[in-house]
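As you look at this complex, bear in mind that one protein chain is not there, while each of the others sits in place.
So, chain A:
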């Protein structure tokens, strides 16, 4: 089944996208309201939340181009040594930009 994008069709497509996205934003909270929060569940959630971030970044570091790899490495080193996250992020971006400008990208 398809929707024609002419006229109001496009708005209907956007409505579907918005609803699906809202389900993802609300679904986690909603489902958890049926889960009894015991010690194990608490530990799972606590460990899971940091793991989400790691799981977003790790494949990018392994599979990304050299610019992405060096950007993440640069940010990690500066974030750990200087405790100045904004500087670390800026340096990471600069690193990616410089690497890609130099490379045959």
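Note that in this section a residue touches a chain if its C-beta (ideal position, glycine included) is under 8 Å from a C-beta of that chain, and two chains touch if they have at least 3 such contacts; residues count from 1.
One rule holds in what follows: contacts and distances are computed from a predicted model.
For the chain omitted from this view, which of "ABC transport system ATP-binding protein", "B-glycosyltransferase, glycosyltransferase family 2 protein", "Branched-chain amino acid ABC transporter permease" or "Sulfurtransferase TusA family protein" is its UniProt protein name?
This omitted chain is identified in its UniProt record as "Branched-chain amino acid ABC transporter permease".
Identify the residues of chain A touching the omitted chain, counting contacts across the whole complex.
With respect to the unshown chain, the touching residues of chain A are 1-6, 9-11, 13-18, 20-33, 37, 40, 42-60, 62-63, 67-68, 71-72, 75-76, 79-80, 85-86, 88-89, 92-98, 100-101, 105.
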